[in-house]
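We show some of the complex, not the whole, and keep each chain where it was.
Chain lettering (A, B and C) follows the sequence in which the chains are written, and residue indices restart at 1 in each chain.
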Amino acid sequence: MSDLVSDFNSYRSKMNDKILSGDNKVIKRIFNLDTNAFKEGHLDVKTKELLGLVASAVMRCDDCVKYHLEGCKKAGLTKEQVMESLSIATLVGGTIVIPHLRRAYEYWELLENQ
Amino acid sequence: MSDLVSDFNSYRSKMNDKILSGDNKVIKRIFNLDTNAFKEGHLDVKTKELLGLVASAVMRCDDCVKYHLEGCKKAGLTKEQVMESLSIATLVGGTIVIPHLRRAYEYWELLENQ
Amino acid sequence: MSDLVSDFNSYRSKMNDKILSGDNKVIKRIFNLDTNAFKEGHLDVKTKELLGLVASAVMRCDDCVKYHLEGCKKAGLTKEQVMESLSIATLVGGTIVIPHLRRAYEYWELLENQ
């Protein structure tokens, strides 16, 4: 696994554990909701992961983009489908999204090559 | 047709005409891209309209939400699918999205009743 | 009660009822969390309402500002404390916050006069 992918996941996992070991119920419930919201419902998992990806991209959160790129990969979405979603994010969110598009492209390549 | 729906569409249409009657090529091309980006491609129109809806909701643009709610309705999406998409937007974008969720719900009802 | 205050609250209440009558659990839980997060805990209600107010102001959500202004009023905060919080929001969030500051000031006056 590439360093960028494993570093991202191990830091994420380590800090989530610390945060969830505290007594803050609001944070725990938000983390819990995040898991539930992306499960199959009236929409399938593929569509939901793309919704999470586009929301993350227009709000320009690299870590959130990475997280949903991993979800997209696991759900079986293709590179073309992911890029088409990101093109909508770039159009709606503007050229300010482009630096995040570059990093998303790089991360997707790493996920494909591992 | 409800006043809210027809007022939104007539103002939108009138101002778009004025803006596009000018000589600014960048604006014309962006308007043109907006039409192309939501056509069927590697993803179907339903998925793309939901992506546009969620991007609009997390960026908290009521007019953009209305525009994509109309697209969702035309594409044949159900109320449950639209609300599930908006629940993801509210989770990712935070409770700050809730006032827009209220207005989106109201606008969807108007679209269903016309 | 001023029209602006009663209109805001009746619309808010009517739409919340409609949204919560649906089957979307993620939205219901987010609404529920919103109630819990602002209850007394390690911080008192006054401080929490000011935190909600400043978060709403820098993210420039008028409805959220109104909602927390009402919370501030009920919690017994003074006009000076509210304005001092909003001055921090204007400094951190920039002059782009000023139009929301004007509407916040107007709404606070209405709350004081009713």
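The definition used in the following text is that a contact is a pair of C-beta atoms (placed from the backbone, for glycine too) under 8 Å apart; a residue touches a chain by one contact, two chains touch by 3 or more.
Here the structure is a predicted model, which is why all the values come from computation and not from measurement.
Give the total number of copies in the whole complex, keeping in mind that only 3 of the identical chains are shown in place.
6
FYI, only the chains that are shown with their structure count from here on.
I'd like the Å distance between the centres of chain A and chain C, where a centre is the mean of that chain's Cα atoms.
One centre to the other, that is 30 Å.
Need the CA-centroid distance for the pair chain A / chain B, whole Å please.
Result: the chain centres lie 23 Å from each other.
Calculate how many whole Å lie between the centre of chain B and the centre of chain C, each centre taken as the average of the chain's C-alpha atoms.
The mean C-alpha positions of chain B and chain C differ by 26 Å.
For chain C, what residues touch not just one other chain but two or more?
26, 30
What part of chain B is in contact with chain A in the complex they form?
30, 33-34, 37-38, 41-43, 47-48, 50-52, 54-56, 58-59, 64, 78, 80-81, 83-85, 87-89, 91-93
Which residues, counting only chain B, touch chain C once they are in their complex?
60, 80, 83-84, 86-88, 90-91, 95-96, 98-99, 101-103, 105-106, 109
Going by the contact rule at the top, pick out the chain A residues touching chain C in the complex.
By the definition above, chain A touches chain C via 25-26, 29-30, 33, 36-37.
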